[in-house]
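Every protein chain but one is kept in place in this view of the complex.
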Amino acid sequence: MKIENDRVEITSGVRWGKTLGSPIGLIVKNFDWENWKTVMTPDLPDGDEKRGAMTRPRPGHADLTGGLKYDQHDLRNILERSSARETAARVAAGAVAKRLLQEFGIKVFSWVTQVGGAGWSSSDIAAKNPEAFFKKAEGSEVRCPDRETTSKMKARIDEAKRDGDSLGGVFEVTVVGAPPGLGSHVQWDRKLDGRLARAIMSIQAIKGVEVGVGFMAGRLPGSEIHDEIFYRKTSRTAGKAAGSGCWPASRRFYRRTNNAGGIEGGMTNGEPVLLRAVMKPIPTLYKPLRSVDIKTKEPFKAGIERSDVCAVPAASVVAEAAVAFEIADAFLEKFGGDSVRETSRNYRGYLDQIWKF
Amino acid sequence: MKIENDRVEITSGVRWGKTLGSPIGLIVKNFDWENWKTVMTPDLPDGDEKRGAMTRPRPGHADLTGGLKYDQHDLRNILERSSARETAARVAAGAVAKRLLQEFGIKVFSWVTQVGGAGWSSSDIAAKNPEAFFKKAEGSEVRCPDRETTSKMKARIDEAKRDGDSLGGVFEVTVVGAPPGLGSHVQWDRKLDGRLARAIMSIQAIKGVEVGVGFMAGRLPGSEIHDEIFYRKTSRTAGKAAGSGCWPASRRFYRRTNNAGGIEGGMTNGEPVLLRAVMKPIPTLYKPLRSVDIKTKEPFKAGIERSDVCAVPAASVVAEAAVAFEIADAFLEKFGGDSVRETSRNYRGYLDQIWKF
Amino acid sequence: MKIENDRVEITSGVRWGKTLGSPIGLIVKNFDWENWKTVMTPDLPDGDEKRGAMTRPRPGHADLTGGLKYDQHDLRNILERSSARETAARVAAGAVAKRLLQEFGIKVFSWVTQVGGAGWSSSDIAAKNPEAFFKKAEGSEVRCPDRETTSKMKARIDEAKRDGDSLGGVFEVTVVGAPPGLGSHVQWDRKLDGRLARAIMSIQAIKGVEVGVGFMAGRLPGSEIHDEIFYRKTSRTAGKAAGSGCWPASRRFYRRTNNAGGIEGGMTNGEPVLLRAVMKPIPTLYKPLRSVDIKTKEPFKAGIERSDVCAVPAASVVAEAAVAFEIADAFLEKFGGDSVRETSRNYRGYLDQIWKF
Partner (left out) sequence: MKIENDRVEITSGVRWGKTLGSPIGLIVKNFDWENWKTVMTPDLPDGDEKRGAMTRPRPGHADLTGGLKYDQHDLRNILERSSARETAARVAAGAVAKRLLQEFGIKVFSWVTQVGGAGWSSSDIAAKNPEAFFKKAEGSEVRCPDRETTSKMKARIDEAKRDGDSLGGVFEVTVVGAPPGLGSHVQWDRKLDGRLARAIMSIQAIKGVEVGVGFMAGRLPGSEIHDEIFYRKTSRTAGKAAGSGCWPASRRFYRRTNNAGGIEGGMTNGEPVLLRAVMKPIPTLYKPLRSVDIKTKEPFKAGIERSDVCAVPAASVVAEAAVAFEIADAFLEKFGGDSVRETSRNYRGYLDQIWKF
């Protein structure tokens, strides 16, 4: 699993280490670009346009449908854009969002819980101390917080590699420090869970998204699912106090369980936001899959020389960025402001308001 | 499970049974409104505003968070809008979308596959003949296409009723007749799976959404997941031909499996779109849940006299409407046109183009 | 010039005289509806659909183009929606926006400055005391603040009536109390002048929009146009002080002229916003205009029995509403908040911040 060493160049919107309020231009250069310069040039090629056309759609990819939709008979015109490499832009934008959220004590973490079936299906343990959990994940080659499970996952990946096969898996994204009231119950398109589901489902190869206990909610009765509400009269200085401009760990209204995954009525409820998603296996494998050449209409077997076996750890990083972006968007929508100073002041005022509620 | 007998009044955009291109105004009146006229009046009440304030937030609802966010100390100001009754508007709009899709041979079906754990977890069988499946579901009290499972679900509901508890469950939405190319791979916010996930996740009480095999995709190896591509030289008159203005059952490029659920690269690929979602149990139960009065800050037990036990069948109808709306939106985006005649002509042209691809 | 006695019914979003944060439903019923019930019914008519089709497009209206675009051969299907009566909805929504702005001391005024050439072309005088100006306008039958000009306008209207002709004219919209910083310089689609121009130009029959001195800015040299910047050390209690939650008349940075019309760099600059627009004459006149029947393709003369002569005063009221809506939108975008209390607190914080700038 190769680590990408992408570098970002900032072309606008930042000066002397601070944003200016204007659009932030980010460029992430593809180091492989040099090798593709001629083949992918925007200029008119000197010779025949048809030369070297890619006419063999790979199952599980956008190739065939993209070709039909955009009337492209060289499928390279589809596959370069539909590649997951495009998510570099989302990760870069997410990094900016995370930096903004940091000002308000909001953090977004992700980790892998399952690879090809190895791992666990729901991780209520995660909510206890997500930051520690996250740190362990960052130390794992497969971004799994548990050392033993990491080994199992790696074994599964090695096995798949030997078989010329590929694996999908499950990852989780957790947001801590988000105050109650991001998103809204008033209209379907303002509901935060819908916005988060879209942000994650739109990542390449994601086939399912859950909030909180997710599909388990269909099996358990209401009395075991709903998070009861409690109250304690904490002082302001306890934990991260209201005055500090962060949603306090010492919140007054609180839940002891978090089956809802921190979202009720399309809004954050002040508990950690818990999201989970599944990624299908990489569709490019050694084991050939049957397909049809779009020019000759002849069947062929789509196999390749080399490929990664599992992209779940990478996908979890992309999802972390995508979630950070949505949370930052909902945060700015609620608190307004055109400088960190102004948004912070507005936020502190709200924390104070709900403290006294 | 009470059937709602809502009636819709059309106030604009339709004349003599046809749309005019202008916004369609729909009003669904709440028959219960008369009883709430005084309590919910927009006018200034004659007496004290504070009288009869609802100050007891129900766990699992938007009550508490909505109150904090909108600074409302009478939680009735939150709960009336956050109620699932609001989905009547989505169902009404979805009915218009379905009528439009019908012109192009596109149909949207839904059914319930699981209630409180009773049922089955994945229904590849569904894809074989969704319309027949759907008809059976329409005949079931719990909208389940299988008679035996219907009985099991009803037994589970009766049991929960006796226990004063509530149940969630799983339903599926299937779109047949959608051509390849709705949505787009080019940008995350144009991906159809993301848009559909958002549409469904934003329905009250939905906690998870899957496309195709969904979470199963994390367990199986790539060689068993990806849908291979085949080709057959069908004649145009076979099945629903291109000339008829419908995406033909006799498509030339096709798949024999549909693990992808009809969406690859964020676009419909021409196979049926298969969606699945989970609904949490209704949060209003006889069995009381602990909560805290927002005025007195005293704990209380939130229980009620009467309530439905399971809303999964109703939710499946809402999701059907929400999905129809998104598909219609993506359809018009791709084919343009300001009259059915124009959009049909554009669509037939495209079907012809991809037939010859 | 008939005064419309429309009444609005509030169907959602308001309770006991206060908004709830949820969408506000407003219905303005057309009292004339009874007479059109059968002709415009959404239901299938019992007889022939073609009966009584309107096939004679009126010059200066949307009739012909709308028919071509939407493939409608009964032009009534176009003209009912394109009618300026549709602006009742904008006026109703604008009333809500005005009520919100009132909380922050922001007021929107309009008056007519020219009817059929009678009046004056630029009204720098207006900026001195817009509220007094507005009150005078409200007392004039043609919404003109000047009594003598009112007489001239009425004479011009009487004359046009005798001639079977119609008249257009010019009106102004002024916003007072808007703080500096609504809109933004950072991107073209966030510029407030662009948003306001769109809001006004989209009103039926409007053919031009100006900000500040408008077209005069093309004639005068830079040294006579740009508003110089001054500073005075006012106390906070002077005028409407910062603490009061209103942008103070006693602002510290100020201009002595307002040729820019209160907008520089796509943002309000703290001076009154001055807008001016021209309305073309009502296209329905006694004096017949030549046109062509879309069915027979025969020429005919489009004349009518009775019509208003001049709609400029009504248009100024619509523009006032449209401007209020945009200002409220930009205001909420900048200051955020989900309750008047929260938005006010955020606003006061900003006023304090720029006071100390």
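For reference, chains read A, B and C in written order, and residue numbers begin at 1 within each chain.
Heads up, the rule we're going with is that a contact is a pair of C-beta atoms (placed from the backbone, for glycine too) under 8 Å apart; a residue touches a chain by one contact, two chains touch by 3 or more.
All values derive from a computational prediction rather than experimental measurement.
Would you mind spotting which of C:R7, C:K37 or C:R219 touches the chain that isn't drawn?
If we include the chain that is not displayed, C:R219 is the one touching it.
Among C:K152, C:K280 or C:R341, which one is in touch with the chain left out?
Final answer for the missing-chain contact: C:K280.
Among B:R15, B:R195, B:K280 or B:K334, which one is in touch with the chain left out?
Of these options, the touching residue for the absent chain is B:K334.
Which of B:T11, B:T41 or B:N346 touches the chain that is not shown?
Considering all chains, including the one not shown, the answer is B:N346.
Could you list which residues of chain A touch the chain missing from the display?
10, 12, 14-17, 20-22, 40-45, 49, 69-72, 77-78, 81, 338-339, 341-342
Tell me where the left-out chain touches chain B, residue by residue.
21-23, 181, 184, 186-187, 332-338, 341-342, 345-346, 349-350, 353
Name every residue on chain C in touch with the hidden partner chain.
57, 59-69, 71, 73, 78, 81-82, 90, 114-117, 160, 163, 165-170, 180-181, 184-186, 188-189, 191, 193-204, 206-215, 217-223, 225-231, 233, 253, 260-261, 264-270, 278-283, 285, 287, 289-292, 294, 297, 299, 312, 322, 334, 353-354, 357
Basically, only the chains that are shown with their structure count from here on.
Identify the chain whose mean C-alpha position lies nearest to the mean of all protein C-alpha atoms shown.
Central chain is B.
Which chain's C-alpha centroid is most distant from that of chain C?
A
If you fit chain A onto chain C using only Cα atoms, how far does it have to rotate, to the nearest 5°?
180
Cα centroid separation between chain A and chain B, in whole Å?
That gives a centre separation of 24 Å.
Just the number, please: Cα centre separation of chain A and chain C in whole Å.
Once rounded, the distance between the two centres reads 44 Å.
Give, as an integer number of Å, the spacing between the C-alpha centres of chain C and chain B.
Here the centre of chain C sits 39 Å away from the centre of chain B.
Hey, what residues on chain A touch two or more of the other chains?
Those would be 181, 184, 186, 334, 353.
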